[in-house]
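Missing here is one protein chain; the remaining ones are kept as they sit in the complex.
Chain lettering (A and B) follows the sequence in which the chains are written, and residue indices restart at 1 in each chain.
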Amino acid sequence: MKHYLHINNVENLQKTVEEAIELKKNELEFSELGKGKTICLLFFNNSLRTRLSTQKAAQNLGLNVVVMNFGSEGWQLEYEDGVVMNQDKAEHIKEAAKVIAQYCDIVAIRAFASLTDKEKDRAEIVLESFKKLAGIPVVNMESATGHPMQALADAITMEEYKVAEKPKVVLSWAPHPRALPHAVANSFVEMMQLQNADFVITHPEGYELDEEITKNSKIEYNQKKAFENADFVYVKNWSSFKNYGKVDNTDENWMINGDKMAVTNSAKFMHCLPVRRNVVVADEVIDSENSVVIEQANNRTYSAQIVLKRILEDM
Amino acid sequence: MKHYLHINNVENLQKTVEEAIELKKNELEFSELGKGKTICLLFFNNSLRTRLSTQKAAQNLGLNVVVMNFGSEGWQLEYEDGVVMNQDKAEHIKEAAKVIAQYCDIVAIRAFASLTDKEKDRAEIVLESFKKLAGIPVVNMESATGHPMQALADAITMEEYKVAEKPKVVLSWAPHPRALPHAVANSFVEMMQLQNADFVITHPEGYELDEEITKNSKIEYNQKKAFENADFVYVKNWSSFKNYGKVDNTDENWMINGDKMAVTNSAKFMHCLPVRRNVVVADEVIDSENSVVIEQANNRTYSAQIVLKRILEDM
Partner (left out) sequence: MKHYLHINNVENLQKTVEEAIELKKNELEFSELGKGKTICLLFFNNSLRTRLSTQKAAQNLGLNVVVMNFGSEGWQLEYEDGVVMNQDKAEHIKEAAKVIAQYCDIVAIRAFASLTDKEKDRAEIVLESFKKLAGIPVVNMESATGHPMQALADAITMEEYKVAEKPKVVLSWAPHPRALPHAVANSFVEMMQLQNADFVITHPEGYELDEEITKNSKIEYNQKKAFENADFVYVKNWSSFKNYGKVDNTDENWMINGDKMAVTNSAKFMHCLPVRRNVVVADEVIDSENSVVIEQANNRTYSAQIVLKRILEDM
């Protein structure tokens, strides 16, 4: 693997998931693989799971880890060509990306959507700039439009908990007070399109994700109907894509509760976290024995580790 | 040792102090003990000594260290049960603690007192939540009501400098412009209650510490009388406990100066640092040869190291 920017950068998803599960059993098996090499984790946004799990994964592989919070420890970058840089941006990505690349062997980046400029967000300017300029492997730790490290952890988790060869999987929107990005939902959809599953997306009308991503994935506007006989219920809020970045709907009736889970096939409850209890999901669901959110978060270490392992092997 | 939340988690204080002093002579002796294991240091408050000494101690034991500043790098956590999380808190401790625990083998936490809600502070909600939920060893790097890592460093320092079998030790309040927590004073008192010493606490009337902690420890309101023939003078400001978190008294006459030290038995001057010179203590005292504040800070490495060593040995 050269870069890990998109779930499609994984050549064989099923095989990768199985290898990650093997790795989990003996996480220090390849602790010499990264020796003498350095990974830089660049955070343009806050993070908990990604910050800790990626460091853990990198250290399990023997990599040196350098963490930088661009906002508080660095300065603003310019991404446009030809600009007269006399405002608040102190450095151009052309220099920053090339320079950073010289101090490390792999660079992992978190750079959220603006949620104000759809086309800019879709252009994935931060990630694509590093990919174009850095000349070293670039890893997506959640970008404007995708979170493939989460999607891979989700695939690992579903492999561990699935009871049917072709499970029914529902991605459900849920309400949230703030405008959240589409990245997690997008990557989950893209990952599901690679799986042998009966996959349904449910959300209020008007909350359609980017059609270029959802393609022919089935959409069911009736949440309860979508949940019927589901084996996995994956919940996530996102802001409107059509009315870009806006919170048009906070309908409490879309919160996941026990009544809704009751019509499923004892579905596993999944969420990428952090989650707002009793807004996105009722305590009774997230605290139930069918909730696998903690195990899902744990698999973030192994999705990062299998990705970094593949990258190291191909260097 | 399972957790280190309180000085009483040390089984045999005297033996532990002696072992720490041995460790200090050859701090890399157990550099293989933590190999392949990770400690997460979670800071909900700023830190200098604790930040650096705990990292040093962990690295001396071969541990991987991951540092996270929750305020600037993460988000606010909810600690109450059953809350509808539609305000400013993005994640519940129930998820955060369990998730973090999966990425490390030991978690060390700094979470100061609010100084606004006495009962909440006494409940030690951050530390106790991690203890209850994380399922891995939890280490106190200063909590709402205690700083046992400091108290253990203090015990090491007193062992190194004591000239009598049963020294006279004075804990003296001193003035300070800001409201400070009780944690250091509390843990010092609790540690002294385990020692063979003539122990006296001195402070202005109304500045009594929590009686459940001071118990039968002697209180002498006349500071100079308390200092007579002292072998160790341990100085610390704290805000009012009765009038919780308030600064009722900034009486400059309580500052430690040479005249006061003159009535001691050439007492060693101790303070946990940071200290405000010429407010808490006069230059003439902290710069004197009887001041052991630097050595005391140095022992923070060895109190952390002996605690982490015990925890690693019992894993």
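One rule holds for everything that comes next: a residue touches a chain if its C-beta (ideal position, glycine included) is under 8 Å from a C-beta of that chain, and two chains touch if they have at least 3 such contacts.
Keep in mind that this is a model prediction, so the values were computed, not measured.
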Contacting the left-out chain in the complete assembly, out of B:N46, B:Q87 or B:N253: B:N46
From A:L61, A:C104, A:V233 or A:M255, residue that would touch the chain that is not displayed: A:C104
On chain A, residues whose C-beta touches the chain left out of the figure: 36, 38, 40, 64, 66, 68, 72-75, 78, 81-87, 89-92, 94-96, 98-100, 102-104
Touching residues (missing chain, whole complex) on chain B: 28, 31, 43, 46-49, 51-53, 55-56, 59, 69, 72, 177, 273-279, 283, 286-287, 293-294, 297-298, 301
